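Left out: one protein chain. Kept in place: all the others.
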Amino acid sequence: MDVLTFGESMVVFSPNNNGPIRHVHTFTKSLGGAESNVATAIAKLNHSVGWFSKVSDDEFGRFVINAIKAEGVDTSRVVVDKNRNTGILFKERYQRSNPNVYYYRKDSAASSLSPEDLDEGYIKQTKILHLTGITPALSESCRKTVYRAIEIAKENNILVSFDPNIRLKLWPVEEAKKVLVDIACRADIVMPGLDEAEILLGLTDKDEVADYFLSKEAKIVAIKLGAEGCYIKDRKEGVKVHGYNVSDLIQDTAGAGDGFAAGFLAGYLEKLPLNEIGQYANGVGAMATLVQGDMEGYPYFDQLMEFIGKKQGIER
Amino acid sequence: MDVLTFGESMVVFSPNNNGPIRHVHTFTKSLGGAESNVATAIAKLNHSVGWFSKVSDDEFGRFVINAIKAEGVDTSRVVVDKNRNTGILFKERYQRSNPNVYYYRKDSAASSLSPEDLDEGYIKQTKILHLTGITPALSESCRKTVYRAIEIAKENNILVSFDPNIRLKLWPVEEAKKVLVDIACRADIVMPGLDEAEILLGLTDKDEVADYFLSKEAKIVAIKLGAEGCYIKDRKEGVKVHGYNVSDLIQDTAGAGDGFAAGFLAGYLEKLPLNEIGQYANGVGAMATLVQGDMEGYPYFDQLMEFIGKKQGIER
Amino acid sequence: MDVLTFGESMVVFSPNNNGPIRHVHTFTKSLGGAESNVATAIAKLNHSVGWFSKVSDDEFGRFVINAIKAEGVDTSRVVVDKNRNTGILFKERYQRSNPNVYYYRKDSAASSLSPEDLDEGYIKQTKILHLTGITPALSESCRKTVYRAIEIAKENNILVSFDPNIRLKLWPVEEAKKVLVDIACRADIVMPGLDEAEILLGLTDKDEVADYFLSKEAKIVAIKLGAEGCYIKDRKEGVKVHGYNVSDLIQDTAGAGDGFAAGFLAGYLEKLPLNEIGQYANGVGAMATLVQGDMEGYPYFDQLMEFIGKKQGIER
Amino acid sequence: MDVLTFGESMVVFSPNNNGPIRHVHTFTKSLGGAESNVATAIAKLNHSVGWFSKVSDDEFGRFVINAIKAEGVDTSRVVVDKNRNTGILFKERYQRSNPNVYYYRKDSAASSLSPEDLDEGYIKQTKILHLTGITPALSESCRKTVYRAIEIAKENNILVSFDPNIRLKLWPVEEAKKVLVDIACRADIVMPGLDEAEILLGLTDKDEVADYFLSKEAKIVAIKLGAEGCYIKDRKEGVKVHGYNVSDLIQDTAGAGDGFAAGFLAGYLEKLPLNEIGQYANGVGAMATLVQGDMEGYPYFDQLMEFIGKKQGIER
Amino acid sequence: MDVLTFGESMVVFSPNNNGPIRHVHTFTKSLGGAESNVATAIAKLNHSVGWFSKVSDDEFGRFVINAIKAEGVDTSRVVVDKNRNTGILFKERYQRSNPNVYYYRKDSAASSLSPEDLDEGYIKQTKILHLTGITPALSESCRKTVYRAIEIAKENNILVSFDPNIRLKLWPVEEAKKVLVDIACRADIVMPGLDEAEILLGLTDKDEVADYFLSKEAKIVAIKLGAEGCYIKDRKEGVKVHGYNVSDLIQDTAGAGDGFAAGFLAGYLEKLPLNEIGQYANGVGAMATLVQGDMEGYPYFDQLMEFIGKKQGIER
Partner (left out) sequence: MDVLTFGESMVVFSPNNNGPIRHVHTFTKSLGGAESNVATAIAKLNHSVGWFSKVSDDEFGRFVINAIKAEGVDTSRVVVDKNRNTGILFKERYQRSNPNVYYYRKDSAASSLSPEDLDEGYIKQTKILHLTGITPALSESCRKTVYRAIEIAKENNILVSFDPNIRLKLWPVEEAKKVLVDIACRADIVMPGLDEAEILLGLTDKDEVADYFLSKEAKIVAIKLGAEGCYIKDRKEGVKVHGYNVSDLIQDTAGAGDGFAAGFLAGYLEKLPLNEIGQYANGVGAMATLVQGDMEGYPYFDQLMEFIGKKQGIER
């Protein structure tokens, strides 16, 4: 397996109309979750990928598993919890701005993930273990699970990839900073946004951010710069890769960061030069925004190539 | 005010198609809650009525308040909780059977209701305080709130009305029995189903059930007999009132018991003879089943009169 | 009560697709009406407000009452007419332009409002009586009702607020001019658009317009300047208040003028300085346009403060 | 042309859910109107047919014309009224019962039809002029139009067909009786329901009813007996024709009577024996009830033959 | 792998309203296909199962693969055809009767399946190869593929299961008879309906039908008797297994026969006694009819056990 990831996926209910959801009558069901977003995007790029979590023993749990399995992700290690709900969320949309979100995820099945739910033999088979900063924010046992998974990876020479995904709704900033910096410093691949880096490290210069993590365990750091693209630095070089200009076409920015991570990992697994890795990452991230829904917009490999081919823009 | 009631109301999401909800794409929002059902049904029958609860400080909380206020219920005492969600539920429908229900109500705003949320001056203004057995099942503080409300009512010569509404999903049967029998024995008006009476008291004879409560504090007992109607007994007489035969037309039985309670209280407030009170109760209960949705089918006074007039059936 | 208003509200049917409605298959029901728009917007800003009208004795009449009551407006004085329909309208939408409207309001219940429908005791309890120029255009009896209401207000030292709301579909321009100027000259608060002022008075200079009404009975005049904001003048000073730039985000301009009036009256009741009154008015008006629907976009007080806080712009 | 008919057609809005329409959010547009129902059903049975009315000069008017033209009916004589609306109606559905109807047709374009709108040359080209008792109930000018049309038909040896279609919502029973009996007595073909005949003539025996009209100008009388079928009598014989038993399959009885008339006229034009005419009439009427909507269920000729062939039942 | 099957799956478009689809405005997408129905139903009963076919290189092809994969079926051998469409079908529904079907499958990707598309190594891994009589009707190359697959199975001691699934729309009855009898005579497990057996063999006695196939290569024969259940016979005994009475609850009979086959194969794999195999088969078949859609109603193992437990009925 090329990539393994785990974390909470939820059933998403999107309003069929804009405006305050008190006035919205019907909602459409879909799937959301940072790690499963990454997993499905990687699967579409033809890399083998597994995802697991804990879900309820009901139709919502089955919906989550099946929707992810449908995209070609291995879900064989998902744990079913007979006593807890699958988390859900409602979106409330206004024109062009980010949607409000109503979470019903407290004490969800996924937030009870614990180190015992980890299948060490399964983890050993992967090349990269991808983690996000959402999981450690969900519960104490989730945090321990993340740390235990890193431990297993380290013991088995598996690369750890980390996207901080700071969610200040889920925990206080001080606690988030402490934990996320600690995890990021153990990761081989770190992918913060520049704004996230500032929160975590107090640094605003992209080279300083990259160098900070490279001085720890990171082999490579990718800093997301929004519409401007990204800055990728390893121990040999730093490359700024221009983003694709889709500002007029954006439908929904949800899932863009996860698409970036997926594109990055796909390119990294293919041992591409940094600028091409950045194109993959920027491309998947940009394409994610063109379709409403968290994961519906991720491209197949051919679609990514066509998109990238049309709209190049690289500079060192 | 004629009637005051309180308890959890939730946002209901009904599937736009039958079958397992994994395969359902869209859901329609409506309102549910035993006590608010009773309140809106009473308001339509032209009695003044108040309802309160605790709701979230967001669109779901506002939806609950406004949907109940829209029907003419006083909602001025609803408490807004800035830290908790409003409970929600999803229905899963199969042909003609009762729907499955997926609850997201654990630790909801309403389940944090506590005696401090009671406005004693407000309670004093009502003639009847209506309670259900759902509220004491939600949490320890909810249970205390119910007991404190009964205390206030008793101190002020306000009648206490009680519908056991046994929900074994919410608490173990032994605990439910103990609490619900205890509350029922303090109530002036008791309205169990015959099946509920059997669970609570181990009695299957309707006169024995009625006499049990009449030997406590009850002034009147109404035993629901499903499609057969009801049996009403006070300290003077017992009357069996035939139900209305709507079996071919039933869309959704949700809300029928609450409609029964509303019809009963309306008739009782109007000091009607027992058989007419029973007709009101049976009529509102039957009409509730003719429309999909928990509270959409309750009749206005004229509609109830027309329905009852057409389809009489009383026997002592 | 802070504000009382009356006038026709209608059931609105909006097409679920753009284009000629011959080709539209489904329509969604909502609520419309200038005065009830103002009332619901004021209620959300935490001022007590009443609205009344005449509606049909059927589900459309009940929908109108309940939808307005739901928002916290007192509807206790609405008159039910057993012989007339509630007015309805259909919208036909093209991209970004104002929708076409198909009215079915001729001889509606509301157009039969007459001075006898006025509850003098009820009117006496309000601080401000808000009127629009739509009501006198509906029928002779409606016009008389407006004049009689002004009379009652004047006799009781209640402020009269007036928004001309010129609707040339409803009456000939000459008749409209005569009546509307006459009413405006009796009002304490006058809120015309600059384009309306030109039709009514032939004046295009905002100071001349304001001075005209201030020389009559007006204590304060607010002239709406569209995207540019507004000009407010009382007998001490004149203030130009910049509008909020939302042009890229506009979904539906319907209800913007009514939101302006609501924001103005809320600010006026709070005795704010003119520039802050203007911010309230501009803010509610701008926010109304961000959501499709006539009244769905009006903000709660906190939402208005957040919107205004972000996007200030005042100049004298 | 085989048949010509005229009368009001309306835009129908059907609720997408059952129950009180206050709680219904979306409505679907379709077409209704007794005479256009007859016309489209006849066209599907391969007879040439024309229909006219007066409609608004807007999308609703165009929808009415085009939906009827689509089915192959000649609409070249429809008059467009620049000053009036096309009538509309809303349905409110409960399980299995007839829907409630909310009309917005007062002072509609069609109700202003007048003798001047009749094209005498056009009427002369038809074999049968089909009229219903709805048109004379709409307005004085509509009534005059019906009488003038009969006059033209009589002068030109065109058969007059008449379906009483009593609508007591539209006029008082005494007035209806007087006008409808008068018209029926001038018609060559009379098609009352047995219940209608009782209202009109006070007769309950089908032979007495038929003989009454046959003693006037009628050449043939068809009495609708609901699920039991019909009784057809001309000056030579009387035939009872059994209905088709579709009671378990009924979706919507609207349009059944109009389908009966269409089937009857088609069979009559084909000079079939009475029992076969009755099968056509009963068949189209029964098939109309199998599909929701007023005119969507009418069969094509082959479909009618298949339906009739399967389920015969004739007796003299 | 327990079961392997192959054959055409299509995208199904179901009308959102009953009646002639000319008058239907919207359609909902789902999945159909006899063999994939069997496969998904088996997967839900916790047996490993694979399905393959040929699909288009577009979203419809991906939809088919992913929807089947989602249910836990191995789809790794599906072939993608860059030059052909995935077959689709539209349903047209009338009340309670079987829907009309409009096929667009001529020259579809699946109908170009050929022996070269068979992966012999993959087939060798299964215990049972399940085939239906639809595939040989699609094209000459499909027929050859079926025969080649049987050959491979026979060479490797894999059981061949066969459901005739006669579709006289796809080929002439004489040709169908010849081919299907020939295939059935090679199968180890034969599952015809009694009506199909009559077409194929001219036999109407269930024992004669079973004995015919048992005298060929069949080890076991299951004859479907509709609502009456089934008759199962192997070389030792014959058992009639009563069906479950769901006639009042039926939503859609599509997929019932495929559910029967799935239940049968699951029970057979678990080496249950014949009457229990029959209960599985009857149970899955009955449950399929309770939900609209071809495969949405198949039960999970626990759901099947609950359904069977409630409603037993076995007799020898």
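What to note about this one:
Letters A, B, C, D and E mark the chains as written, and numbering starts fresh at 1 in each.
One rule holds for everything that comes next: a residue touches a chain if its C-beta (ideal position, glycine included) is under 8 Å from a C-beta of that chain, and two chains touch if they have at least 3 such contacts.
Just so it is clear, the model here is predicted, and its values are computed rather than measured.
Across C:23, C:178 or C:235, the single residue that touches the chain missing here is C:23.
Listed for chain C, the residues touching the missing chain in the whole complex are 17-20, 23, 25, 94-97.
Residues 66-67, 69-72 are the ones on chain D that touch the missing chain.
Although one chain is not displayed, its contacts with chain E can still be listed: residues 13, 16, 20-22, 24-29, 58-60, 62-63, 66, 85, 88, 90, 92, 102, 104, 106-107.
Heads up, the rule we're going with is that only the chains that are shown with their structure count from here on.
By residue number, the contact pairs of C-D overlap by more than half with those of exactly one pair in A-B, B-D or B-E, and this pair is A-B.
At the far end from chain C, in terms of centres built from Cα atoms, lies E. Centre-to-centre, using mean CA coordinates, chain A is 40 Å away from chain E. Inter-chain centre distance (chain A to chain B, centres taken as mean C-alpha positions): 46 Å. Residue positions 20, 25-26, 66 of chain A are each in touch with at least two other chains.
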